[in-house]
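So the structure is just underneath, and the comments pick up after that.
One chain of protein is taken out of this complex; the other chains stay put.
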Amino acid sequence: MSDFLFFLEVSLAGLGSGALLSLTALAFVLIYKATRVINLAVSEILMMGGYFFFALAAGMSLSPWVALPLAIAGGGLIGAIVERGVIRRMLGESAISVFMVTVGLGSVLVGLVEFVWGTNPRTLPDFTGTAPVFIGQLYISRKIAIAFVVASLVIAIFLLLFRYWRGGVALRATATDQAAAYSCGINVPGVFSAAWIIGCATAAGAGILLGAIGGISPVMGAFGLSALVVVIVGGLDSVMGALVAGLLIGLVEAWAGTYLGGEYKLVSTFIILIVMLMVRPYGLFGTTEIERL
Amino acid sequence: MRAPMTPARLEIDGLSLSFGGLKAINDVSFDVKPGTITALIGPNGAGKTSMFNCISGFYKPQHGAIRFDGEDVTRTHPPLRAKMGFARTFQNIALFRGMTVLDNIKLGRHAHMKTNIFQALAYFGTAAREEMDLRAEVERDIIDFLEINHIRHMPVAALSYGLQKRVELARALAMRPRILLLDEPVAGMNREETEDMARFILDVKEEWGTTILMVEHDMGMVMDISDHVVVLNFGQVIARGLPGEVQQDPNVVAAYLGSGDPAALMKRLAAGTSGGAEAA
Partner (left out) sequence: MRIATANETYLADEALLRTRTQWAWLGLFALVLVAAPFVLNNYWLYLACLVAINVASATGLNILTGYTGLVSLGQGAFMAVGAYTVAWLSQKTGMPFLVNILAGGLVAAFVGILVGIPSLRVKGLYLAIATIGASIILQFVFLNWSSVTGGARGLAVRPANFFGTSLTTYFQLYWAFVPITVLMVVGAANLFRTRIGRAFIAIRDRDISAEVLGIPLLRYKLMSFAVSSFYAGVAGGMWAYFFRAVGPESFTIVESIFFLAAIIVGGMGSILGGIVGATFMTLVPEILRFGVELASPYVSNAGALLSPIRTIAFGALIMLFLVFEPQGIAEIIQRVRRFFHLWPFKT
(Lines give C-alpha, C1' and ligand atoms only; values in the text may rest on other atoms or scores of the structure.)
Protein backbone atom coordinates (compact mmCIF):
# COMPACT_ATOMS: atom_id res chain seq x y z
CA MET A 1 0.00 0.00 0.00
CA SER A 2 1.33 3.37 -0.91
CA ASP A 3 2.25 5.93 1.70
CA PHE A 4 -0.26 8.29 0.22
CA LEU A 5 -3.07 5.82 0.67
CA PHE A 6 -2.01 5.32 4.26
CA PHE A 7 -1.98 9.07 4.76
CA LEU A 8 -5.54 9.29 3.42
CA GLU A 9 -6.69 6.53 5.73
CA VAL A 10 -5.13 8.27 8.72
CA SER A 11 -6.78 11.50 7.66
CA LEU A 12 -10.16 9.83 7.34
CA ALA A 13 -9.83 8.38 10.81
CA GLY A 14 -8.84 11.87 11.97
CA LEU A 15 -11.96 13.35 10.43
CA GLY A 16 -13.98 10.67 12.18
CA SER A 17 -12.71 11.50 15.63
CA GLY A 18 -12.80 15.17 14.60
CA ALA A 19 -16.53 14.85 14.08
CA LEU A 20 -16.83 13.48 17.61
CA LEU A 21 -14.77 16.39 18.86
CA SER A 22 -17.11 18.76 17.04
CA LEU A 23 -20.10 17.08 18.62
CA THR A 24 -18.62 17.41 22.09
CA ALA A 25 -17.57 20.98 21.35
CA LEU A 26 -21.16 21.65 20.39
CA ALA A 27 -22.17 20.83 23.96
CA PHE A 28 -19.72 23.44 25.25
CA VAL A 29 -20.91 26.03 22.73
CA LEU A 30 -24.59 25.46 23.39
CA ILE A 31 -24.20 25.94 27.12
CA TYR A 32 -21.81 28.85 26.73
CA LYS A 33 -24.05 30.65 24.25
CA ALA A 34 -27.07 30.53 26.49
CA THR A 35 -25.57 30.94 29.95
CA ARG A 36 -22.04 32.31 29.43
CA VAL A 37 -20.70 29.39 31.42
CA ILE A 38 -17.80 27.26 30.27
CA ASN A 39 -18.96 23.94 31.59
CA LEU A 40 -15.78 21.96 32.13
CA ALA A 41 -17.93 19.07 33.35
CA VAL A 42 -19.04 18.42 29.76
CA SER A 43 -16.04 16.06 29.70
CA GLU A 44 -17.38 14.09 32.63
CA ILE A 45 -20.95 14.11 31.36
CA LEU A 46 -19.56 12.58 28.19
CA MET A 47 -18.05 9.89 30.36
CA MET A 48 -21.36 9.45 32.21
CA GLY A 49 -23.10 8.90 28.87
CA GLY A 50 -20.76 6.02 28.16
CA TYR A 51 -21.29 4.50 31.61
CA PHE A 52 -25.07 4.92 31.51
CA PHE A 53 -25.12 3.03 28.26
CA PHE A 54 -22.86 0.39 29.74
CA ALA A 55 -25.07 0.02 32.80
CA LEU A 56 -28.26 -0.27 30.75
CA ALA A 57 -27.00 -2.39 27.88
CA ALA A 58 -24.47 -4.60 29.64
CA GLY A 59 -25.61 -4.42 33.27
CA MET A 60 -29.38 -4.63 32.70
CA SER A 61 -29.08 -6.42 29.34
CA LEU A 62 -31.40 -4.02 27.57
CA SER A 63 -31.36 -3.83 23.83
CA PRO A 64 -28.80 -1.23 22.72
CA TRP A 65 -31.55 0.58 20.86
CA VAL A 66 -33.43 1.07 24.13
CA ALA A 67 -30.32 1.80 26.13
CA LEU A 68 -29.13 4.43 23.68
CA PRO A 69 -31.96 6.97 24.10
CA LEU A 70 -32.14 6.25 27.83
CA ALA A 71 -28.43 6.96 28.30
CA ILE A 72 -28.72 10.18 26.31
CA ALA A 73 -31.72 11.18 28.40
CA GLY A 74 -29.63 10.40 31.49
CA GLY A 75 -27.06 12.96 30.35
CA GLY A 76 -29.86 15.48 29.83
CA LEU A 77 -31.19 14.72 33.31
CA ILE A 78 -27.80 15.51 34.86
CA GLY A 79 -27.85 18.76 32.92
CA ALA A 80 -31.30 19.63 34.22
CA ILE A 81 -30.42 18.85 37.82
CA VAL A 82 -27.17 20.77 37.73
CA GLU A 83 -28.70 23.79 36.04
CA ARG A 84 -31.65 24.06 38.39
CA GLY A 85 -29.82 23.00 41.53
CA VAL A 86 -26.51 24.78 41.21
CA ILE A 87 -25.97 27.00 38.20
CA ARG A 88 -29.12 29.04 38.67
CA ARG A 89 -28.11 29.85 42.22
CA MET A 90 -24.86 31.22 40.84
CA LEU A 91 -26.59 33.75 38.58
CA GLY A 92 -24.73 37.04 38.76
CA GLU A 93 -21.58 35.47 40.23
CA SER A 94 -18.38 35.88 38.25
CA ALA A 95 -17.85 33.58 35.28
CA ILE A 96 -14.78 32.22 37.03
CA SER A 97 -16.76 31.06 40.07
CA VAL A 98 -19.26 29.24 37.91
CA PHE A 99 -16.43 27.70 35.91
CA MET A 100 -14.91 26.38 39.11
CA VAL A 101 -18.28 24.96 40.18
CA THR A 102 -18.21 22.89 37.00
CA VAL A 103 -14.66 21.81 37.83
CA GLY A 104 -16.02 20.59 41.16
CA LEU A 105 -18.92 18.87 39.43
CA GLY A 106 -16.51 17.06 37.13
CA SER A 107 -14.59 15.80 40.14
CA VAL A 108 -17.79 14.53 41.77
CA LEU A 109 -18.84 12.68 38.61
CA VAL A 110 -15.43 11.01 38.18
CA GLY A 111 -15.58 9.97 41.83
CA LEU A 112 -19.06 8.53 41.38
CA VAL A 113 -18.01 6.49 38.37
CA GLU A 114 -14.98 5.12 40.20
CA PHE A 115 -17.16 4.41 43.21
CA VAL A 116 -19.72 2.43 41.25
CA TRP A 117 -17.73 0.85 38.41
CA GLY A 118 -14.13 1.03 39.61
CA THR A 119 -11.19 2.36 37.66
CA ASN A 120 -10.75 -0.45 35.13
CA PRO A 121 -11.62 0.33 31.52
CA ARG A 122 -14.70 -1.46 30.12
CA THR A 123 -15.88 -2.24 26.62
CA LEU A 124 -19.36 -1.33 25.51
CA PRO A 125 -21.57 -4.09 24.07
CA ASP A 126 -21.36 -3.97 20.32
CA PHE A 127 -24.31 -2.42 18.55
CA THR A 128 -22.78 -1.27 15.31
CA GLY A 129 -21.36 -4.37 13.74
CA THR A 130 -17.70 -4.69 12.95
CA ALA A 131 -17.42 -5.17 9.20
CA PRO A 132 -14.98 -2.50 7.98
CA VAL A 133 -16.09 0.16 5.57
CA PHE A 134 -14.25 0.75 2.32
CA ILE A 135 -14.33 3.94 0.31
CA GLY A 136 -12.69 2.85 -2.90
CA GLN A 137 -9.47 1.32 -1.64
CA LEU A 138 -9.52 3.18 1.64
CA TYR A 139 -10.18 1.21 4.78
CA ILE A 140 -12.02 2.88 7.67
CA SER A 141 -13.09 1.33 10.92
CA ARG A 142 -16.84 0.91 10.84
CA LYS A 143 -17.35 2.54 14.23
CA ILE A 144 -15.42 5.63 13.28
CA ALA A 145 -17.41 5.88 10.05
CA ILE A 146 -20.67 5.60 11.98
CA ALA A 147 -19.48 8.16 14.52
CA PHE A 148 -18.65 10.52 11.68
CA VAL A 149 -22.03 10.15 10.01
CA VAL A 150 -24.00 10.47 13.24
CA ALA A 151 -22.01 13.46 14.48
CA SER A 152 -22.35 15.21 11.12
CA LEU A 153 -26.10 14.61 11.07
CA VAL A 154 -26.58 15.91 14.58
CA ILE A 155 -24.51 19.01 13.88
CA ALA A 156 -26.45 19.66 10.67
CA ILE A 157 -29.72 19.36 12.58
CA PHE A 158 -28.45 21.78 15.20
CA LEU A 159 -27.41 24.30 12.58
CA LEU A 160 -30.87 24.14 11.01
CA LEU A 161 -32.63 24.40 14.36
CA PHE A 162 -30.58 27.45 15.35
CA ARG A 163 -31.60 29.23 12.22
CA TYR A 164 -35.24 28.28 11.78
CA TRP A 165 -36.72 26.90 14.96
CA ARG A 166 -38.27 29.34 17.49
CA GLY A 167 -36.27 27.86 20.33
CA GLY A 168 -33.06 28.32 18.36
CA VAL A 169 -33.89 31.94 17.72
CA ALA A 170 -34.69 32.40 21.41
CA LEU A 171 -31.29 30.93 22.23
CA ARG A 172 -29.51 33.28 19.88
CA ALA A 173 -31.45 36.23 21.28
CA THR A 174 -30.52 35.22 24.82
CA ALA A 175 -26.90 34.86 23.80
CA THR A 176 -26.87 38.39 22.39
CA ASP A 177 -28.55 40.17 25.27
CA GLN A 178 -30.17 38.39 28.18
CA ALA A 179 -32.05 41.40 29.54
CA ALA A 180 -33.37 42.44 26.13
CA ALA A 181 -34.43 38.88 25.35
CA TYR A 182 -36.21 38.68 28.68
CA SER A 183 -38.09 41.90 28.08
CA CYS A 184 -39.17 40.63 24.65
CA GLY A 185 -41.02 37.87 26.41
CA ILE A 186 -38.45 35.14 25.84
CA ASN A 187 -38.43 32.68 28.70
CA VAL A 188 -34.74 33.14 29.53
CA PRO A 189 -34.65 30.69 32.45
CA GLY A 190 -36.30 28.18 30.14
CA VAL A 191 -33.62 28.78 27.54
CA PHE A 192 -30.98 28.23 30.23
CA SER A 193 -32.50 24.90 31.23
CA ALA A 194 -32.99 23.81 27.65
CA ALA A 195 -29.40 24.65 26.73
CA TRP A 196 -28.04 22.66 29.66
CA ILE A 197 -30.32 19.70 29.00
CA ILE A 198 -29.63 19.57 25.27
CA GLY A 199 -25.94 20.31 25.74
CA CYS A 200 -25.46 17.57 28.32
CA ALA A 201 -27.54 15.10 26.31
CA THR A 202 -25.35 15.83 23.30
CA ALA A 203 -22.25 15.22 25.37
CA ALA A 204 -23.68 11.95 26.65
CA GLY A 205 -24.40 10.87 23.09
CA ALA A 206 -20.87 11.71 22.05
CA GLY A 207 -19.69 9.66 25.02
CA ILE A 208 -21.56 6.60 23.81
CA LEU A 209 -20.06 6.92 20.32
CA LEU A 210 -16.63 7.44 21.80
CA GLY A 211 -17.07 4.51 24.15
CA ALA A 212 -18.16 2.30 21.26
CA ILE A 213 -14.87 3.06 19.51
CA GLY A 214 -12.36 2.98 22.35
CA GLY A 215 -14.14 1.66 25.44
CA ILE A 216 -15.01 3.58 28.57
CA SER A 217 -12.95 4.45 31.64
CA PRO A 218 -12.97 7.13 34.34
CA VAL A 219 -10.25 9.02 32.48
CA MET A 220 -12.09 9.19 29.15
CA GLY A 221 -13.10 12.74 30.14
CA ALA A 222 -9.68 13.75 28.86
CA PHE A 223 -11.32 13.68 25.44
CA GLY A 224 -13.33 16.66 26.67
CA LEU A 225 -10.10 18.58 27.12
CA SER A 226 -9.39 18.24 23.41
CA ALA A 227 -12.98 19.31 22.76
CA LEU A 228 -12.38 22.34 24.97
CA VAL A 229 -9.43 23.25 22.77
CA VAL A 230 -11.71 22.88 19.77
CA VAL A 231 -14.14 25.34 21.31
CA ILE A 232 -11.43 27.88 22.01
CA VAL A 233 -9.94 27.52 18.54
CA GLY A 234 -13.33 27.72 16.86
CA GLY A 235 -14.69 30.47 19.06
CA LEU A 236 -16.63 29.90 22.27
CA ASP A 237 -19.95 31.04 20.90
CA SER A 238 -19.78 29.68 17.36
CA VAL A 239 -21.41 26.44 16.22
CA MET A 240 -19.70 26.77 12.88
CA GLY A 241 -16.39 27.21 14.71
CA ALA A 242 -16.96 24.00 16.67
CA LEU A 243 -17.51 22.14 13.42
CA VAL A 244 -14.48 23.47 11.56
CA ALA A 245 -12.08 23.42 14.50
CA GLY A 246 -13.25 19.93 15.51
CA LEU A 247 -12.32 18.46 12.14
CA LEU A 248 -9.07 20.43 12.17
CA ILE A 249 -8.00 19.22 15.59
CA GLY A 250 -9.12 15.71 14.73
CA LEU A 251 -6.84 15.71 11.70
CA VAL A 252 -3.92 17.18 13.63
CA GLU A 253 -4.29 14.60 16.40
CA ALA A 254 -4.46 11.77 13.89
CA TRP A 255 -1.37 12.95 12.03
CA ALA A 256 0.58 13.67 15.20
CA GLY A 257 -0.45 10.36 16.72
CA THR A 258 0.53 8.38 13.64
CA TYR A 259 3.65 10.10 12.43
CA LEU A 260 5.15 11.39 15.70
CA GLY A 261 3.82 8.89 18.21
CA GLY A 262 0.77 8.57 20.46
CA GLU A 263 2.20 10.78 23.18
CA TYR A 264 2.25 13.72 20.76
CA LYS A 265 -1.52 13.73 20.25
CA LEU A 266 -2.63 15.75 23.23
CA VAL A 267 0.45 17.95 23.36
CA SER A 268 0.09 19.03 19.73
CA THR A 269 -3.53 19.96 20.43
CA PHE A 270 -2.53 22.11 23.34
CA ILE A 271 0.28 23.78 21.47
CA ILE A 272 -2.34 24.81 18.93
CA LEU A 273 -4.39 26.13 21.85
CA ILE A 274 -1.59 28.28 23.23
CA VAL A 275 -0.70 29.64 19.80
CA MET A 276 -4.35 30.42 19.14
CA LEU A 277 -4.75 32.22 22.45
CA MET A 278 -1.74 34.35 21.66
CA VAL A 279 -2.70 35.14 18.08
CA ARG A 280 -6.47 35.21 18.03
CA PRO A 281 -7.88 34.79 21.54
CA TYR A 282 -11.52 34.78 20.51
CA GLY A 283 -11.09 31.98 18.03
CA LEU A 284 -11.66 31.58 14.33
CA PHE A 285 -15.36 32.45 14.42
CA GLY A 286 -15.89 33.79 17.94
CA THR A 287 -17.22 37.22 18.83
CA THR A 288 -14.57 39.62 20.06
CA GLU A 289 -15.40 41.11 23.41
CA ILE A 290 -14.71 44.80 23.63
CA GLU A 291 -13.43 46.17 26.89
CA ARG A 292 -14.63 49.45 28.24
CA LEU A 293 -13.44 51.69 30.98
CA MET B 1 5.20 70.30 53.64
CA ARG B 2 3.91 68.83 50.43
CA ALA B 3 6.48 68.28 47.72
CA PRO B 4 5.88 71.05 45.21
CA MET B 5 4.59 69.77 41.89
CA THR B 6 4.78 72.19 39.03
CA PRO B 7 1.47 72.39 37.22
CA ALA B 8 1.68 71.25 33.64
CA ARG B 9 0.46 72.69 30.37
CA LEU B 10 -1.59 70.42 28.17
CA GLU B 11 -1.97 71.05 24.45
CA ILE B 12 -4.38 69.17 22.26
CA ASP B 13 -3.46 69.65 18.63
CA GLY B 14 -5.74 68.55 15.78
CA LEU B 15 -6.83 65.36 17.52
CA SER B 16 -9.06 62.92 15.64
CA LEU B 17 -10.39 59.57 16.78
CA SER B 18 -12.78 57.30 14.97
CA PHE B 19 -14.30 53.93 15.71
CA GLY B 20 -14.79 52.20 12.39
CA GLY B 21 -16.37 54.94 10.30
CA LEU B 22 -17.66 56.80 13.32
CA LYS B 23 -15.77 59.99 14.10
CA ALA B 24 -15.89 60.45 17.86
CA ILE B 25 -13.40 63.32 17.81
CA ASN B 26 -12.80 65.38 14.72
CA ASP B 27 -9.79 67.69 14.53
CA VAL B 28 -10.04 69.08 18.06
CA SER B 29 -7.47 71.55 19.36
CA PHE B 30 -7.34 73.39 22.64
CA ASP B 31 -4.90 74.33 25.38
CA VAL B 32 -5.12 73.86 29.10
CA LYS B 33 -3.03 76.53 30.81
CA PRO B 34 -0.95 75.63 33.85
CA GLY B 35 -2.69 76.11 37.16
CA THR B 36 -6.13 76.77 35.72
CA ILE B 37 -9.42 74.92 35.71
CA THR B 38 -10.65 74.17 32.21
CA ALA B 39 -14.07 72.67 31.69
CA LEU B 40 -14.90 70.49 28.71
CA ILE B 41 -18.64 70.58 28.15
CA GLY B 42 -21.10 69.52 25.50
CA PRO B 43 -24.23 67.45 25.02
CA ASN B 44 -24.22 63.68 25.47
CA GLY B 45 -22.25 61.99 22.73
CA ALA B 46 -20.15 65.06 22.00
CA GLY B 47 -16.91 63.13 22.48
CA LYS B 48 -15.89 64.39 25.91
CA THR B 49 -15.16 61.06 27.49
CA SER B 50 -13.43 59.84 24.32
CA MET B 51 -11.26 62.94 24.63
CA PHE B 52 -10.42 61.98 28.22
CA ASN B 53 -9.64 58.42 27.21
CA CYS B 54 -7.24 59.73 24.58
CA ILE B 55 -5.55 62.00 27.07
CA SER B 56 -5.08 59.24 29.64
CA GLY B 57 -3.91 56.85 26.93
CA PHE B 58 -6.73 54.34 26.88
CA TYR B 59 -7.59 55.21 23.28
CA LYS B 60 -5.05 55.85 20.56
CA PRO B 61 -6.14 58.75 18.34
CA GLN B 62 -5.57 58.35 14.61
CA HIS B 63 -4.43 61.90 14.00
CA GLY B 64 -3.10 64.82 15.96
CA ALA B 65 -0.98 65.18 19.04
CA ILE B 66 -1.30 65.52 22.78
CA ARG B 67 1.53 67.53 24.30
CA PHE B 68 2.39 67.64 27.96
CA ASP B 69 4.62 70.59 28.77
CA GLY B 70 5.69 70.54 25.13
CA GLU B 71 6.47 66.83 25.11
CA ASP B 72 4.47 64.65 22.70
CA VAL B 73 2.71 61.95 24.72
CA THR B 74 0.19 60.82 22.09
CA ARG B 75 1.62 57.31 21.97
CA THR B 76 2.90 57.06 25.53
CA HIS B 77 1.81 53.95 27.46
CA PRO B 78 -0.79 54.82 30.16
CA PRO B 79 1.32 53.77 33.18
CA LEU B 80 4.10 56.03 31.98
CA ARG B 81 1.71 58.93 31.66
CA ALA B 82 0.64 58.30 35.24
CA LYS B 83 4.25 58.58 36.26
CA MET B 84 4.64 61.85 34.34
CA GLY B 85 1.80 63.37 36.33
CA PHE B 86 -1.46 62.54 34.58
CA ALA B 87 -4.10 61.68 37.14
CA ARG B 88 -7.75 61.05 36.48
CA THR B 89 -11.06 60.12 37.97
CA PHE B 90 -13.69 58.12 36.13
CA GLN B 91 -17.25 58.78 35.11
CA ASN B 92 -18.46 55.49 36.60
CA ILE B 93 -16.31 55.42 39.70
CA ALA B 94 -13.42 53.00 39.26
CA LEU B 95 -12.42 52.34 42.84
CA PHE B 96 -11.05 48.96 43.82
CA ARG B 97 -13.85 47.35 45.75
CA GLY B 98 -11.70 44.80 47.48
CA MET B 99 -9.60 47.46 49.22
CA THR B 100 -10.09 49.95 52.00
CA VAL B 101 -10.27 53.68 51.38
CA LEU B 102 -6.70 54.06 52.60
CA ASP B 103 -5.35 51.36 50.28
CA ASN B 104 -7.22 52.86 47.33
CA ILE B 105 -5.61 56.21 47.99
CA LYS B 106 -2.17 54.70 48.51
CA LEU B 107 -2.54 52.85 45.26
CA GLY B 108 -2.53 56.20 43.50
CA ARG B 109 1.10 56.67 44.48
CA HIS B 110 2.15 53.40 42.88
CA ALA B 111 4.09 54.83 39.94
CA HIS B 112 6.20 57.02 42.22
CA MET B 113 7.22 54.30 44.64
CA LYS B 114 10.29 52.13 44.45
CA THR B 115 9.75 49.05 46.62
CA ASN B 116 10.59 45.96 44.58
CA ILE B 117 9.23 42.47 45.00
CA PHE B 118 12.04 41.27 47.30
CA GLN B 119 11.76 44.29 49.57
CA ALA B 120 8.00 43.80 49.61
CA LEU B 121 8.30 40.17 50.74
CA ALA B 122 10.69 41.17 53.51
CA TYR B 123 8.76 44.35 54.37
CA PHE B 124 11.04 45.51 57.17
CA GLY B 125 13.54 48.06 55.96
CA THR B 126 12.99 49.83 52.67
CA ALA B 127 9.39 48.80 52.09
CA ALA B 128 8.25 49.69 55.60
CA ARG B 129 10.00 53.04 55.46
CA GLU B 130 8.48 53.94 52.12
CA GLU B 131 5.03 52.82 53.22
CA MET B 132 5.24 54.83 56.45
CA ASP B 133 6.35 57.96 54.62
CA LEU B 134 3.47 57.52 52.21
CA ARG B 135 1.01 56.94 55.02
CA ALA B 136 2.12 60.07 56.86
CA GLU B 137 1.92 62.13 53.70
CA VAL B 138 -1.45 60.76 52.67
CA GLU B 139 -2.84 61.44 56.13
CA ARG B 140 -1.49 64.97 56.27
CA ASP B 141 -2.06 66.18 52.73
CA ILE B 142 -5.00 64.21 51.45
CA ILE B 143 -7.12 62.57 54.11
CA ASP B 144 -7.29 65.68 56.29
CA PHE B 145 -7.62 67.91 53.26
CA LEU B 146 -10.61 66.05 51.86
CA GLU B 147 -12.13 65.42 55.29
CA ILE B 148 -12.34 61.65 54.98
CA ASN B 149 -10.62 60.73 58.27
CA HIS B 150 -13.63 58.86 59.56
CA ILE B 151 -13.78 56.39 56.67
CA ARG B 152 -10.13 55.58 56.08
CA HIS B 153 -10.34 51.97 57.18
CA MET B 154 -13.69 51.26 55.59
CA PRO B 155 -14.04 49.12 52.47
CA VAL B 156 -15.00 51.42 49.60
CA ALA B 157 -17.98 49.27 48.67
CA ALA B 158 -19.65 50.40 51.91
CA LEU B 159 -19.50 54.12 51.07
CA SER B 160 -22.15 56.43 49.68
CA TYR B 161 -21.82 57.56 46.08
CA GLY B 162 -20.68 61.06 47.04
CA LEU B 163 -17.99 59.75 49.35
CA GLN B 164 -16.79 57.32 46.71
CA LYS B 165 -16.33 60.20 44.32
CA ARG B 166 -14.34 62.00 47.00
CA VAL B 167 -12.14 58.95 47.56
CA GLU B 168 -11.52 58.83 43.83
CA LEU B 169 -10.37 62.45 43.97
CA ALA B 170 -8.15 61.54 46.91
CA ARG B 171 -6.60 58.71 44.92
CA ALA B 172 -5.97 61.03 41.98
CA LEU B 173 -4.29 63.52 44.34
CA ALA B 174 -2.07 60.74 45.66
CA MET B 175 -0.82 60.31 42.11
CA ARG B 176 1.16 63.56 42.47
CA PRO B 177 -0.81 65.09 39.64
CA ARG B 178 0.60 67.74 37.44
CA ILE B 179 -2.63 67.66 35.54
CA LEU B 180 -5.84 66.38 37.06
CA LEU B 181 -8.51 65.00 34.74
CA LEU B 182 -11.90 64.88 36.39
CA ASP B 183 -14.62 63.00 34.50
CA GLU B 184 -17.98 64.29 35.77
CA PRO B 185 -16.88 64.86 39.36
CA VAL B 186 -20.35 65.83 40.60
CA ALA B 187 -22.61 63.69 38.40
CA GLY B 188 -25.40 62.16 40.43
CA MET B 189 -24.64 64.19 43.54
CA ASN B 190 -27.12 66.22 45.52
CA ARG B 191 -26.78 69.99 46.02
CA GLU B 192 -24.75 69.76 49.20
CA GLU B 193 -22.35 67.13 47.91
CA THR B 194 -21.89 69.13 44.70
CA GLU B 195 -20.97 72.23 46.68
CA ASP B 196 -18.49 70.26 48.79
CA MET B 197 -16.87 68.80 45.69
CA ALA B 198 -16.70 72.22 43.98
CA ARG B 199 -14.98 73.60 47.05
CA PHE B 200 -12.46 70.76 47.09
CA ILE B 201 -11.68 71.24 43.41
CA LEU B 202 -11.11 74.95 43.94
CA ASP B 203 -8.94 74.17 46.98
CA VAL B 204 -6.87 71.75 44.94
CA LYS B 205 -6.26 74.45 42.37
CA GLU B 206 -5.39 77.05 44.97
CA GLU B 207 -3.39 75.01 47.49
CA TRP B 208 -1.79 72.49 45.19
CA GLY B 209 -1.64 74.69 42.12
CA THR B 210 -2.57 71.71 39.94
CA THR B 211 -3.78 72.13 36.38
CA ILE B 212 -7.32 70.77 36.14
CA LEU B 213 -9.32 69.62 33.14
CA MET B 214 -12.84 68.46 33.86
CA VAL B 215 -15.83 67.12 31.98
CA GLU B 216 -19.05 68.14 33.66
CA HIS B 217 -22.75 68.49 32.92
CA ASP B 218 -23.65 70.62 35.93
CA MET B 219 -23.59 74.06 34.28
CA GLY B 220 -23.94 75.94 37.53
CA MET B 221 -20.77 74.36 38.87
CA VAL B 222 -18.89 74.73 35.58
CA MET B 223 -19.69 78.43 35.40
CA ASP B 224 -18.79 78.94 39.07
CA ILE B 225 -15.36 77.39 39.21
CA SER B 226 -13.80 77.16 35.76
CA ASP B 227 -11.39 79.66 34.31
CA HIS B 228 -11.88 78.53 30.77
CA VAL B 229 -14.56 76.52 28.98
CA VAL B 230 -14.30 74.45 25.81
CA VAL B 231 -17.55 73.30 24.21
CA LEU B 232 -17.64 70.13 22.09
CA ASN B 233 -20.46 68.98 19.85
CA PHE B 234 -20.38 66.02 17.48
CA GLY B 235 -16.69 65.68 18.12
CA GLN B 236 -15.79 69.24 17.23
CA VAL B 237 -15.05 72.38 19.21
CA ILE B 238 -17.95 74.76 18.69
CA ALA B 239 -16.99 77.44 21.20
CA ARG B 240 -14.37 78.35 23.75
CA GLY B 241 -13.66 81.18 26.14
CA LEU B 242 -14.51 82.49 29.58
CA PRO B 243 -17.55 80.90 31.23
CA GLY B 244 -19.61 84.06 30.73
CA GLU B 245 -18.78 84.33 27.05
CA VAL B 246 -19.51 80.71 26.28
CA GLN B 247 -22.86 80.89 28.01
CA GLN B 248 -23.99 83.61 25.59
CA ASP B 249 -22.65 81.92 22.47
CA PRO B 250 -25.53 81.17 20.06
CA ASN B 251 -23.83 77.97 18.84
CA VAL B 252 -23.73 76.64 22.35
CA VAL B 253 -27.32 77.52 23.05
CA ALA B 254 -28.33 75.80 19.84
CA ALA B 255 -26.28 72.72 20.64
CA TYR B 256 -27.86 72.33 24.04
CA LEU B 257 -31.43 73.31 23.28
CA GLY B 258 -31.64 72.52 19.61
CA SER B 259 -32.61 75.39 17.34
CA GLY B 260 -36.27 76.06 16.71
CA ASP B 261 -35.68 75.82 13.00
CA PRO B 262 -36.66 72.37 11.65
CA ALA B 263 -34.41 72.75 8.62
CA ALA B 264 -31.42 73.37 10.86
CA LEU B 265 -32.40 70.38 12.94
CA MET B 266 -32.52 68.15 9.88
CA LYS B 267 -29.13 69.42 8.86
CA ARG B 268 -27.75 68.59 12.30
CA LEU B 269 -29.22 65.13 12.17
CA ALA B 270 -27.66 64.58 8.77
CA ALA B 271 -24.35 65.81 10.13
CA GLY B 272 -24.89 63.39 12.98
CA THR B 273 -23.96 60.51 10.71
CA SER B 274 -20.40 61.70 10.89
CA GLY B 275 -20.66 62.80 14.50
CA GLY B 276 -19.86 60.40 17.26
CA ALA B 277 -21.84 58.43 19.70
CA GLU B 278 -19.92 58.80 22.89
CA ALA B 279 -17.90 55.69 23.42
CA ALA B 280 -17.46 54.32 26.89
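Lettered A and B in written order, each chain numbered from 1.
One rule holds in what follows: contacts are C-beta pairs under 8 Å (C-beta built on N, C-alpha and C of every residue); 3 or more make two chains touch, one makes a residue touch a chain.
The model shown is predicted, which means the values in this text are computed figures rather than measured ones.
Every visible chain touched by the undisplayed chain in the complete complex is listed here: A, B.
Residue A:Val103 is the one among A:Val10, A:Leu62, A:Ala80 or A:Val103 that touches the chain not shown. Of the listed positions A:Phe6, A:Phe134 or A:Phe270, the one in contact with the omitted chain in the full complex is A:Phe270. By the touch definition given at the top, subunit A reaches the unshown chain through residues 38, 86, 89-90, 93, 95-97, 99-101, 103-115, 118, 225, 228-229, 232, 263-264, 266-267, 270-271, 273-274, 277-278, 281, 291-293. Residues 56-58, 77-79, 81-83, 88, 90, 94, 96-99, 103, 106-113, 115-117, 119-123, 127-128, 130-132, 135-136, 139, 171, 175 of subunit B touch the missing chain (whole complex, contact as defined above).
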